[in-house]
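Note that one protein chain is taken out, while the other chains of the complex remain in position.
For clarity, chains are labelled A and B in written order, and residue numbers in each chain start from 1.
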Amino acid sequence: MAGGERAEVFSGFMVNAWVVATMVAVVGGAIGFFIVMRSSAFVAHAIPNGSFAGAAGATLVGANPLLGLAVFSLAGALGISLLGRRARHDVATALTLVFMLGLGSLFLSFRVEDAEAVYSLLFGEVLGIGSNQVWPTLALSLASLLALALLWRPLLLDSVLPGSARGSSRVRLELAFLVIVALATTMTVPVVGTALIFSLMVGPAAAARAFTVRPHVALALSVALAVVIVWIAIAWSYNTNWPIGFFVGALSASAFLIGRAWSVASRRLGGARHRAPAGELSP
Amino acid sequence: MATLLHAIVEPGFFSSAPVRLAAEMGALVAIVAAVVGVFTVVRGQAFSGEALGDIGATGGASAYLAGISSVWGFVGISVLAAAAMELIGVQRARGRDIATGVVLGAGFGLAALLIYLGTLQTSTSGSTVTILFGSPFTLSPSDLPLVLGFGALVLVTLAALYRPLLLASISPELAAARGLPVRLIGVAYLMALAVAVALSAVTIGAILSTALLVGPAATALALTNRPGRALALAAMIGVAATWLGLLLAYDSYYWPPRHHGWPPSFFIVALVLIGYLAVAARRGGGRRGAR
Partner (left out) sequence: MDQPALDVASVTVQFGSRRVLDGVTFQLRRGEFTGLIGSNGAGKTTLLRVILGQQSPDQGTVTIAGGRHGAVGYVPQKFLLDPDMPLRGRDLVALGLDGHRLGLPRPSRQRRERVQAMLAAVGAERFADARVGRLSGGEQQRILIAHALISEPQLLLLDEPLANLDLRSAKEVVSLLAQIAREQRIAVLISAHEMNPLLPVMDRVVYLADGRAVSGTTDEVIRTDVLSHLYGHHVDVLRLHGRVVVVAGDIDDHHADHGVLEVD
């Protein structure tokens, strides 16, 4: 990489990209910690992916796409929560997702195919972020982080011992969590795309869990990894002109694999200490 | 009576060759998806199904880069993704979710790159819409034998493994105690899932592949407590939703105000969801919210 290019990566309109992408990474990494704890990667996939239809619907009626994203991601969270009371959680998530996408295909069919816009919604357009996106993103990230901080202990307890919160309070907690995911989705999808936010929510957090058993450390590590991944991805994307989504996906998966290798190695070295209890028949 | 029928079925529905091909292919993949789906729902692997369909669709849409048939591209990439999930650890119920997510994230990333490279070559990015929403019923008649072959392969595999797979899905412990290779059965099932989902993704689109995988199966499981009947019911619901959806989509060309064709995927998804909700509501409350 030439020195001149390196300087340019940090200059001009790129500053907005750095700032916004860093906020997205912080929020993604923090929410990801709970996504991994609660084994709800499917939800992290479904809400952003399904909310995409909202953007399509909003442009159809001439509204702000951000509004469409917000409405659809919240509706998705609500739908998953409502259906999930009756059915298995993964079935509820799948049905909600496909219905939102079905609506999306309907909205798209009314418009002349706008492939360029669809592509950037899916895979993000981090390099084209304007300064007008900085403040809304900042506000939404602060709201998400604040909500996570408020719910930190109940969420953690419920993730570890799913039976401890009962009945309606458990449903409310789950709904609150889904709404946080929806908030984060609204803010991040226009920036990094549905595909990316999912990678950022799963890979770094899953990797972090391999390195530490302490929740605060895991959270911090998850956020740090997400930020590093996004920074590297922006730099590489800028220099190669390849889509940033590729780098984020590949780096997240690599982080996860390194975490896996680490935990396998430490289990080998640690011997009996980490062995599964004799009674556990892993299915 | 004839006028009523005429009002429901717009003229030309049954005589149109593309519609007939769509109905045949749609029914075929609906049956395969529903049968695989019953096991998917019982095993709690809906996310695996969705992820494999998405990866198959995103990656497979780029198959034209390599110049191979899209059916092979979809199925090949989906099977590769299934193998990756298996290697990462899709077997343990708790790790499965994350393993699936990581493979899906990486798959999306790769798809972004392939589409970008594709745009450089062809200077269009029209495939993106195809990727997310699929492009229902644009396959040529020459693909029918291939789809038929893969579908039959999936059904034969499931028929051969029926009893061990059922036992291992109910309880891995009971299956292991009988000396059944639970992990191998899981891998075989995951491969069947990958092929089935890729097949429906390439024929009728990625959204529909998940809808037809999960919806009819979940509906059937709520209706009966006999595994054989659940399979038959799921297949029937899948085919019914597909055909009715096609019919409505065809009719929608004549609907005011715009006389614009609504996409079949919207109708089929809506029908599947309505069917499921009707059955779930009939069954009433008092059910524990399983995670």
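As a working rule, contacts are C-beta pairs under 8 Å (C-beta built on N, C-alpha and C of every residue); 3 or more make two chains touch, one makes a residue touch a chain.
No experiment lies behind these values; they were computed from the predicted model shown.
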| item | value |
| --- | --- |
| Touching the absent chain when the full complex is considered, from B:Val79, B:Ala175 or B:Met191 | B:Ala175 |
| From B:Ala57, B:Leu167, B:Leu213 or B:Ile237, residue that would touch the chain that is not displayed | B:Leu167 |
| Which of B:Leu87, B:Ala159, B:Leu184 or B:Ala278 contacts the chain that the document leaves out | B:Ala159 |
| Touch residues of chain B, complete complex, unshown partner | 38, 42, 159-164, 166-167, 170-171, 173-180, 220-222, 224-227, 230, 287-288, 290 |
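To be clear about the criterion, only the chains that are shown with their structure count from here on.
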| item | value |
| --- | --- |
| Whole-Å gap between the CA centroids of chain A and chain B | 25 |
| Residue ranges of chain A in contact with chain B within the complex | 36, 39-42, 44-46, 52, 84-91, 93-95, 97-99, 101-106, 108-110, 113, 115-116, 118-119, 122-123, 162, 170-171, 195-196, 198-199, 202-203, 206, 242-243, 245-250, 252-253, 256, 260, 281-283 |
| In the complex with chain A, residue positions of chain B that touch it | 41, 44-47, 49-51, 88-89, 91-94, 97-98, 100-113, 115-116, 124-129, 131-133, 172-173, 176, 182, 205, 207-208, 210-211, 213-215, 218, 258, 260-263, 265-266, 268-270, 272-273, 276, 280, 283, 285, 287, 289-291 |
